[in-house]
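Here the complex is missing one protein chain, while the rest keep their positions.
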Amino acid sequence: MVSSSFGTLFRVSTFGESHGVGVGVTVDGCPPRLALDMDAVQADLDRRRPGQSRLVTQRAEGDVVEVLSGLYEGRTTGTPIAMLVRNADQNSGAYDHLKDVYRPSHADFTYDAKYGFRDHRGGGRSSARETIGRVAAGAIARQLLAASSGVEVLGWVSQVHDIDATVDPTTVTLDDVEADPTRCPDPDAAAAMTAAIEQARRDGDSLGGVVTVVARNVPAGLGEPVFDKLDADLAKAMMSLPASKGFEVGSGFAGTRMTGLAHNDPFVPGPDGPMTATNRSGGVQGGISNGADIVCRVAFKPTGTIASEQRTVTTDGVATTLAARGRHDPCVLPRAVPLVEAMMLLTLADHLLRQRAIDLLP
Amino acid sequence: MVSSSFGTLFRVSTFGESHGVGVGVTVDGCPPRLALDMDAVQADLDRRRPGQSRLVTQRAEGDVVEVLSGLYEGRTTGTPIAMLVRNADQNSGAYDHLKDVYRPSHADFTYDAKYGFRDHRGGGRSSARETIGRVAAGAIARQLLAASSGVEVLGWVSQVHDIDATVDPTTVTLDDVEADPTRCPDPDAAAAMTAAIEQARRDGDSLGGVVTVVARNVPAGLGEPVFDKLDADLAKAMMSLPASKGFEVGSGFAGTRMTGLAHNDPFVPGPDGPMTATNRSGGVQGGISNGADIVCRVAFKPTGTIASEQRTVTTDGVATTLAARGRHDPCVLPRAVPLVEAMMLLTLADHLLRQRAIDLLP
Amino acid sequence: MVSSSFGTLFRVSTFGESHGVGVGVTVDGCPPRLALDMDAVQADLDRRRPGQSRLVTQRAEGDVVEVLSGLYEGRTTGTPIAMLVRNADQNSGAYDHLKDVYRPSHADFTYDAKYGFRDHRGGGRSSARETIGRVAAGAIARQLLAASSGVEVLGWVSQVHDIDATVDPTTVTLDDVEADPTRCPDPDAAAAMTAAIEQARRDGDSLGGVVTVVARNVPAGLGEPVFDKLDADLAKAMMSLPASKGFEVGSGFAGTRMTGLAHNDPFVPGPDGPMTATNRSGGVQGGISNGADIVCRVAFKPTGTIASEQRTVTTDGVATTLAARGRHDPCVLPRAVPLVEAMMLLTLADHLLRQRAIDLLP
Partner (left out) sequence: MVSSSFGTLFRVSTFGESHGVGVGVTVDGCPPRLALDMDAVQADLDRRRPGQSRLVTQRAEGDVVEVLSGLYEGRTTGTPIAMLVRNADQNSGAYDHLKDVYRPSHADFTYDAKYGFRDHRGGGRSSARETIGRVAAGAIARQLLAASSGVEVLGWVSQVHDIDATVDPTTVTLDDVEADPTRCPDPDAAAAMTAAIEQARRDGDSLGGVVTVVARNVPAGLGEPVFDKLDADLAKAMMSLPASKGFEVGSGFAGTRMTGLAHNDPFVPGPDGPMTATNRSGGVQGGISNGADIVCRVAFKPTGTIASEQRTVTTDGVATTLAARGRHDPCVLPRAVPLVEAMMLLTLADHLLRQRAIDLLP
């Protein structure tokens, strides 16, 4: 069943496996005449790439994107934009020991249950390399949103394990985020996170955490009532990322411990019409953007792949143990930031086009 | 833009407003030959209905469902099942004072921003009455899942404001849930919740909380890799419910504070093949069901409508104040339980059919 | 599998059977603020209704449409518009003799093959009564197209059996078409058609024919390249009508007997830019409207239901014979005209909204 597409009007479809020819994406529905800066697309891909610092896996990859279609003289033509990143690191033999065993808390067993068959090399389709296509497509959405509406999207690491950062979503900048390899813009928290991640690596263990993302300058009116609410689509977008286990918008779970009187966002007169004095709604009311910053939080579990020995079973159902070999991220949070941004960008671009189709009559 | 449909193969579309002729739903894609128990459908609707106890709003409604199509001699024909519930309580004049003012943390302002126009009576399309169609469709999905796979879905109130219930998701029963009007199966917590809700009513205030839902006997293999992960679709489903602000599957946000070694679910040999010794994954790995119980939590903010006076603005952008009139739920959690169940049921039915289409070849 | 929806942005879903409670439709995606003339909707339904003249079946039906949702103070709200027409003529017993036999060239056998089960009364879901929903939705599309773009759509009977009408698609009017019960605007042909249809009735036989439809003032640029070409979507739309067996746009099959030099439409300077001197393209080039009239032809086979005795088999596979009882249309062509118009209108409305979403950037 069709599984690899996201969005209805700005429609993104990824393809490819960890150890096949490559991974890629098609973007169908990008409006024509957008002057596309491919260097900026590559820059977003570089933020996702492993090997950026000692904190993340050292696998060396160029991950250089090739545009196969959809551009003419640097501008989008309105037809599908296909992009391909070839796989470079192809030591498939390194995965032979995983052929007949299910890694705990990975997709090995469930792929077998679903398909009766799987590519065990590097997770195959469930590999995080699939997200390369999302980031490339998100980078196009970023340019479309900026050109048409001035929208900007920024994410950061707000929690690693038990270390919580203090960050003001309304003022934090990309420079703040990129100042540290953790992508945590709170320097004290960043230092503590770094120490914790290093320790986890030494322990053969791994850590999880939370990415927060904000979208600014989103026009009011995006999102549909009922099922395709903007925050419902954002929830799906974020929960489709590998290792994500939770999603919040605005006050989220913490807001359930407030009373209505404390939680409601009063409307006040603003320079361009009504605005909210507070933003516990997270920029979305009744599933539709209200013009305030959209603020979401995404929970990522600790990485499943760890060097410590774990109990598991073989594909024949016999008990065994397994310890990961080679280098692995003890914490995916820093690299998850561009993924979360990408999913926010793709969701907003889609709803921007959807709203455009509504505004037909005077 | 199309906004009122959910699912791809088991496709549910709702229609109707709070103060129009009625609300309804079509279910397109329900397999033929299902002997449908319409009394059971009505029973699920009755669980959603206001006026069940002193805890919830006293508006008297019959909410009797009429089947317009898709059944022949008590069985589904494979063609669209349309169901209609007519609106009975039509005192539209009661909403005149809301015509020119935006209720805080409601969809009034965003509907105007989106459509340039809205039906102010009872929230119009954003009214919780829209969920009647979801519950009716979910009740059909419940029967389809039971008949084909033995799946059962059960939800309960696990938190109201700062009161947390202690409930074992693996053993709790429908009788446990329905034993108290709060739909909290922990009697001590239920008593405390009742007191808190009564107090909120007296205070002209409102409370939020969390609904937990479990799906049992779900076959391994449901859900798609990449975007249409089972938990991603569940996240969208739940976040499309009115007033929901957060979603978790399995360990959720709490799991981000564990290490990988503590968090991973070891596989162990089971009677029917590999199974997990623990269930921090919440029954979903890599976006695909693994045969364990699927466990989700949904956060609902405190109700926006409160009797206390709040700051807001008129539709002309002038500052004013507003206090809700009449009777209102100080806490929607008990009535949210059948809604959460419905969205779980609809998501599972859809993915069951999707998996069916995959299993073509030997 | 989902089967009863048409369109992507102007999305129409029908429901209902010949002998259930009623038939209806939801329109999801109609832009807000359209002042809807429901009398005009009813008028289109009346054109579809049986019993308009001696030429068509005399079954008496009111077919009065009830709007269930989506309108507020006479204008569309942007949310789903649901409409219901209740079934009045419910003499199901009249169909008892069809319960165990397959009518030749009907859907009886194929429904059983598909669903293992069917409602034999009046064709059930395959009844032409399903098209009531299409016509009601098409009437809304007609008003949307007129209000936003000045588009007008007109169909007529251009052939019955071996009688071909002579009609100029560029000048024919609705009054011309409605001047005769045949809906053939060529008076001589209309008279011959009437005689032929009367003779077929006396013979216990039936006749087929062709409906031609034109859309005027369609802006250039509607339709998508590749799969969702405007003429491809029109072909699907028309071939989804009961009894249709063929579709042509512009020169159609006849054009295959011309040479390229004779067939090509030369561009010439026009008052608003390039226009074609001829219109063998039928208003569509490369799947996209070019501003010229869109002209299509739809073939309808002779009605399957005839009073003469025919060979067939029982549901148990035993040879038998069957002759239709009661009154039946010997020729559906006059009533097919509003159906063809409706499908043209729905297709154009959908592509108008799709093009709107493309035109985002300056």
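By letter and in written order, the chains are A, B and C; residue numbering begins at 1 in each of them.
Basically, a residue touches a chain if its C-beta (ideal position, glycine included) is under 8 Å from a C-beta of that chain, and two chains touch if they have at least 3 such contacts.
None of the values given here were measured: they were computed from a predicted structure.
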item	value
Sole contact to the chain not displayed, among C:33, C:75, C:216 or C:301	C:301
Residue of B:94, B:268 or B:358 touching the missing chain in the full complex	B:358
Contact set of chain C toward the excluded chain (per top definition)	1-6, 8-9, 14, 102, 104-107, 109-111, 113-115, 125-126, 130, 159, 161-162, 200, 203-210, 220-229, 231-240, 242, 245-253, 255-261, 263-270, 273-274, 276-277, 280-282, 284-291, 299-306, 308, 310-313, 317-319, 354-355, 357-358
Where the missing chain touches chain B, by residue	8-9, 29, 31-34, 78-79, 144, 147-148, 225-226, 352-354, 356-362
Touch residues of chain A, complete complex, unshown partner	1-5, 8-9, 11, 13-17, 20-24, 26, 28-29, 32-33, 66-72, 75, 77-82, 84, 114-119, 124-125, 353
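Here is the rule we go by: only the chains that are shown with their structure count from here on.
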item	value
Averaged-CA centre spacing for the pair chain C and chain B, given as whole angstrom	39
Chain A-chain B separation of Cα centroids, rounded to whole Å	26
For chain C, residues contacting two or more additional chains	8-9, 29, 32-33, 78-79, 353
